[in-house]
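The other protein chains are all here in position, but one chain of the complex has been omitted.
Moving on to chain A:
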Amino acid sequence: MAKIIVVTSGKGGVGKTTSSAAIGTGLALAGKKTVIVDFDIGLRNLDLIMGCERRVVYDFVNVINGEANLKQTLIKDKRVENLFILPASQTRDKDALTKEGVERVLNELSADFDFIICDSPAGIESGAMMALYFADEAVVVTNPEVSSVRDSDRILGMLSSKSRRAEQGLDGIKEHLLLTRYNPERVLKGEMLSVEDVKEILAIELVGVIPESQAVLNASNSGQPVILDEESDAGQAYLDTVKRLLGETVPFRFLTVERKGFIKRLFGG
């Protein structure tokens, strides 16, 4: 039985796909057989972030409609063992994902994998609802910014009322806060909400803080999940996040401004 984790946020552009790619890759690096499923029907992008856009033959909707089987459709990552991608369809049919169809595919994946990462589309439409419905855990990706925090709270409400676990009266979805694009320098200046502020407002457990980093754009430019850039701050922060998801206790890094040397402070930069 696989553990199903939805990566969601409500708001667009906060780093859901970047985080799905990084977390999925990190779990596979840790030896867990992992599949990342792109639920953003019509706006497929996980394939680009993972660098396998030219290897897509069949997609999620083909599998649901019985036009292809999972073996033909799953894309095996060439860098990391135990890592697979299920690409979204580019169809414009909004109702291509049915609850029964998604359930069937997830059940089939569940028999073979340790982790299923559901990369949710933005918004609260059917695609986002479908991505969170079957989840056991949720990673709520949030930027330290008012609209993102508010939308995350909205999604937290959906997680506790609109999921299968809620409908069946099971234990609720385990919710994790992942704060991305964090800039300690701006926090220090009082220009950005701090980790503590966001934690206090959303009142869920913190699983990771990813600093705003040039490495993220570089990674997506080249189709490499940023977690493979082990030199980078963002890559290391995602490695820590994956460890926490696996139950380890890891101290948080990159929360404070690095102390500048005397010369740098004198001349700026």
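Odds and ends about this structure:
The definition used in the following text is that a contact is a pair of C-beta atoms (placed from the backbone, for glycine too) under 8 Å apart; a residue touches a chain by one contact, two chains touch by 3 or more; residues count from 1.
The working rule: contacts and distances are computed from a predicted model.
For the omitted chain of this complex, the UniProt record lists the protein as "Cell division topological specificity factor", which is one of "3-oxoacyl-[acyl-carrier-protein] reductase", "Fe-S cluster assembly ATPase SufC", "FAD/NAD(P)-binding oxidoreductase" or "Cell division topological specificity factor".
Interface note: of A:Ala30, A:Ile124, A:Ala166 or A:Ile201, the residue touching the hidden chain in the full complex is A:Ile201.
For the chain missing from the display, the contacting residue among A:Glu53, A:Glu103, A:Glu137 or A:Asp153 is A:Asp153, taking the whole complex into account. Within the complete assembly, A:Lys189 is the residue of A:Lys76, A:Lys94 or A:Lys189 that touches the hidden chain.
Touching the omitted chain from chain A are residues 145-146, 149-150, 153-154, 157, 161, 187, 189-194, 197, 200-202.
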